[in-house]
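A single protein chain has been removed from this complex, and every other one stays in its place.
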Amino acid sequence: MSATDDGTRGPPTDAAVSDEAVTDSDGAEELTLVEAVCDGLHTEMARDDSVMVLGEDVGKNGGVFRATEALYEEYGADRVVDTPLAESGIVGASIGLSLAGMRPVAEMQFMGFSYPAFDQLVSHAARLRARSRGQYSVPMVVRMPYGGGIKAPEHHSESKEAFFAHEPGLKVVTPSTPRDAKGLIAASVRDPDPVVVLEPKLIYRAFREPVPEESYEIPLGTAAVRREGEDVSVFTWGAMTQPSLIAAEELAAEGIDVEVVDLRSLSPLDTETIADSFKKTGRAAVVHEAPRTAGLGAEIAATIQEEALVYQEAPVKRITGYDAPMPLHAVENYYLPQAVRIRDGIRETVEF
Amino acid sequence: MSATDDGTRGPPTDAAVSDEAVTDSDGAEELTLVEAVCDGLHTEMARDDSVMVLGEDVGKNGGVFRATEALYEEYGADRVVDTPLAESGIVGASIGLSLAGMRPVAEMQFMGFSYPAFDQLVSHAARLRARSRGQYSVPMVVRMPYGGGIKAPEHHSESKEAFFAHEPGLKVVTPSTPRDAKGLIAASVRDPDPVVVLEPKLIYRAFREPVPEESYEIPLGTAAVRREGEDVSVFTWGAMTQPSLIAAEELAAEGIDVEVVDLRSLSPLDTETIADSFKKTGRAAVVHEAPRTAGLGAEIAATIQEEALVYQEAPVKRITGYDAPMPLHAVENYYLPQAVRIRDGIRETVEF
Amino acid sequence: MNTQYGPGPHEGSNDESETEYVQILDADGNVRPGAEVPELDDEELLAMYEAIVLARRFDQRAISLQRQGRIATYAPMTGQEGAQVATSFALSGEDWLFPTYREHAAKYVHGVSLSSLLQPLYGHRDGYAIPDGVNVMPEYIPIATQVPQAMGKAWGDLLTGRTDRAVLCHLGDGATSEGDFHEGLNFAGVFDVPAVFVCNNNQYAISTPSDRQTASETIAVKATAYGVEGVRVDGLDPLAVYEVTRRALTRAKNPIDDERRPTLIEAVQYRYGAHTTSDDPSVYRDEEEAELWRERDPVDRMATFLESRGILTEERAAAIEDRVEAQIQEAIDSAEADETEPDAIFEHVYEEPSERLDQQRAELDRLREKYGDDPFSEVLQ
Partner (left out) sequence: MNTQYGPGPHEGSNDESETEYVQILDADGNVRPGAEVPELDDEELLAMYEAIVLARRFDQRAISLQRQGRIATYAPMTGQEGAQVATSFALSGEDWLFPTYREHAAKYVHGVSLSSLLQPLYGHRDGYAIPDGVNVMPEYIPIATQVPQAMGKAWGDLLTGRTDRAVLCHLGDGATSEGDFHEGLNFAGVFDVPAVFVCNNNQYAISTPSDRQTASETIAVKATAYGVEGVRVDGLDPLAVYEVTRRALTRAKNPIDDERRPTLIEAVQYRYGAHTTSDDPSVYRDEEEAELWRERDPVDRMATFLESRGILTEERAAAIEDRVEAQIQEAIDSAEADETEPDAIFEHVYEEPSERLDQQRAELDRLREKYGDDPFSEVLQ
């Protein structure tokens, strides 16, 4: 596994974008992240009859975020299924569907509502392959919008990727750009093992970029260097990629050259890219929305000091959500890492 | 918070102990760890009428590990309750019981069977205080035997303490000695917030030590230095404390002076004791049964480099379960950190 | 018990179950032949009506506040106010209420102020704070999770000898599919606790119609699986809902002989509008369907009933409208005046904050001192 600098320089900063897709000169459409998720599902369902989508309100309604729009009309009620309101049932049934040769893509309406399915995910989806010594496998995908900043109460704003990354047998990915969204959906659907796809709903419609019409995969397990830099590495993912890039640009003006690595794959981690970047800079910050304690920032810090202690010139700074539940929205921007916090944290690292 | 070296030098190495409690000269009884848990529950139920015990087979049967033995006979069917087989129901009902002024102590029969209750634990028990701005609280205890080595299939051998430690609003403790077991049970029952008590069932009956008859608390949030040493710190908990102490003794013969810190409290962590020990030694290993990736070893390594990077002379070595499901028992001793692995890991740290 | 049981199913629904179906008012608001009106005096009936009207106006204002971008996503209750108000009217002050995100009116009637209802929508940190002495839980958003908790609360009251009270727990039709519904109801049956579970079957869980939610003939019939009482009631008939709830609460507190305490009430109703202000129901259902239900509107039926008895006069109706408008305006003003300190993030996580949390609080304080609050109000995206 190695880093792919795929040229995507990360999201532009203009927040509001039109709701209409634009086709650019090369035939690649300009899509938002959520449109790209949907496009990825369309492409995969067209490619492979065994791919199906199930969950709450994913059918006629096209998903509460429109991530499954028009799939129902295109592929019918057998392959795009509104289920009863029961997450353990959805994941349990999806495991069974996998055993029957289907490739189910289950939606949890929000990450905060995936916990009723936690047992089916960690005790079975993750382990049926090992338990049966490879006889059975569970090639399913569980999509879930995650993260805060959308002015919704706590359960809608969860970012507990560490729960899933700690379970052997699961893979966990999260895109930060439309192009990656489509490619990660494709790779996850085709993967022979269960993949949790965390979708940063804060940036579902934040910006557009050209997304190839044809199908392609972003390989699981590969990080993307979004900005090269020499002085300090920032490891981040999902919706935190953009404020990290903003902070990097601002610091460039102060003469601090920041490398921003979008991990994309949270399990497995692209340890090689992480270590390579760190060996170059000797300083690092991790930016995530989740509570700090036992979050993935800890894993990255631990990995860095295992792989590259001799290069380390400062503690790995964790710029994260606090060890408290997500507050109601009036102050959620104080909970989430903002560019100002990221900037300050990086400076601290550089000045150590 | 600071370390309490309470003189308990950790478990002796003779594995098999008689099943009968022995009273020593001071009137303190010699109890096994599981007997001490049970004694702690007895003492708390005697002290406070609102304490009740509920779960699967905790009543007449006295618990599948006998951790609730004779409570039913002593306190009756209203306060020692066999519930239907439903973990989410048990934890959900316990939350409601707490709201009514009870102090429920819920048992999950094994940690691997607590996941159906994960949502109630992380979405509600942990957060009702914050959500209601302090109006409501959930002073409940969830006890669960955890860890491997008992020749039982995978679900019986889970050690996923990181899942709980990552949720703000929960506390997580685990005893490694009978004396601590009783004291941590007492402190957990009296705590105004929800506490997950992880009981290392591998050492439920491994050894006895004198346990005071009267009631006492081991304060939550405090680690115990089990062996002082100058060269390297080992941070561990639960059933891994003993092989860590064995490894320490063996290494002493080679001239390596190992400090063994039994964390006891996994959330909150006793950061002060961890940092103090590390500042003294400059080298550390973390020993745990859980899979390595995103385990608590990562949090400890991250904390150390945050708090004491300038003292750090070698990477914090993670001596842990592997990133795979617990295997069937013929090879589980290869999965769990054994003294031999711990020794080797510490040596590597010292020789770095 | 002389209340008239509807002879057959609600005209708007189509089931063939044998569960009783309770109605007191007909579709036009006239008392059905043989039905007995609950023992409520004129004041009480009028108060119930006023609360229903208030609920409807509140809903309209909240939707418009949301459209103006002043509050966050809101879950409307129009069509369901009758059932909400009536169930809470049946409660005594000692009883406890476990509401979902939709039971604004049920909370209001049981003691939560209107401005409190708005607080979380403005995102204020105190949004879910519940005043002392008001026996209402913060709204339950994760579906059905309140069911085992309500059961536990009722159990605890029983264990501590507080036999003067019961717990009333709301849930939706979609909620009946969740494991927590099952576990909670099953516990309620086994431990025979003083709890009343009201399933507000508004025919949809977001876009999913009830008949895709379960293949059982009714929701009330699910009570059989738990050995608890099951009853169906016309949820757009406030008097019927009141009566059914009152009886269930009475049985919960004072079961006769071998009667069981807990009841599952299926209140058959309809969500007139969107699931939330983010939802567009035209995508998944016909306006014509909604029209059928609107013809049985609880506000209209109560008004007709009260007018026919001379309890509601034009004058009184006008006074009600005025009071209601003023109350709502005041609540909005008060909620908009509120401010939240970011520090609130760190409060009430534990009774005593952990050291780490204190450090994090200091970290944020330091940042705010250094950079001010402006950089924190940047829109993330």
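Things to note:
By written order: A, B and C. Residues from 1 in each chain.
Definition applied: a residue touches a chain if its C-beta (ideal position, glycine included) is under 8 Å from a C-beta of that chain, and two chains touch if they have at least 3 such contacts.
Since the model is a prediction, treat every value here as computed from it, not as a measurement.
When you scan B:Y75, B:W237 or B:Y335 for touch with the missing chain, the hit is B:Y335.
Within the full complex, the residue among A:C38, A:V53, A:A67 or A:A86 touching the omitted chain is A:A86. Within the whole complex, the absent chain has one touching residue among C:S64, C:T224, C:T250 or C:T313, and that is C:T224.
Residue-level contact of chain B with the missing chain is found at 15, 56-57, 59-62, 64, 82-89, 112-113, 115-116, 149, 151-156, 202-203, 206, 239, 242-243, 292-293, 322-325, 327-336, 338-341, 344.
Not every partner is drawn; the one left out touches chain C at residues 177-183, 186, 189-190, 192, 212-217, 221-222, 224-228, 260. Although one chain is hidden here, its contacts on chain A can still be listed: residues 1, 50, 52, 78-79, 83-84, 86, 88-89, 91-102, 104, 116, 119-120, 123-124, 128-137, 168-169, 171, 192-193, 221, 268-269, 271-272.
The criterion applied here is as follows: only the chains that are shown with their structure count from here on.
Ranking every chain by how far its Cα centroid lies from the centroid of chain B, the top place goes to C. With centres taken as mean CA coordinates, the chain nearest to the overall protein centre is A. Centre-to-centre spacing of chain A and chain B amounts to 33 Å, using the average Cα coordinate of each chain. Chain C has its Cα centroid 36 Å from the Cα centroid of chain A.
Note: centroid distance chain B to chain C, computed from Cα atoms, is 41 Å.
The multi-chain contact residues of chain A, meaning those touching 2 or more other chains, are 88, 112, 115-116, 154-155, 293, 322-325. For chain C, the set of residues touching two or more other chains reads 125, 128, 142, 179-180, 349, 354, 356.
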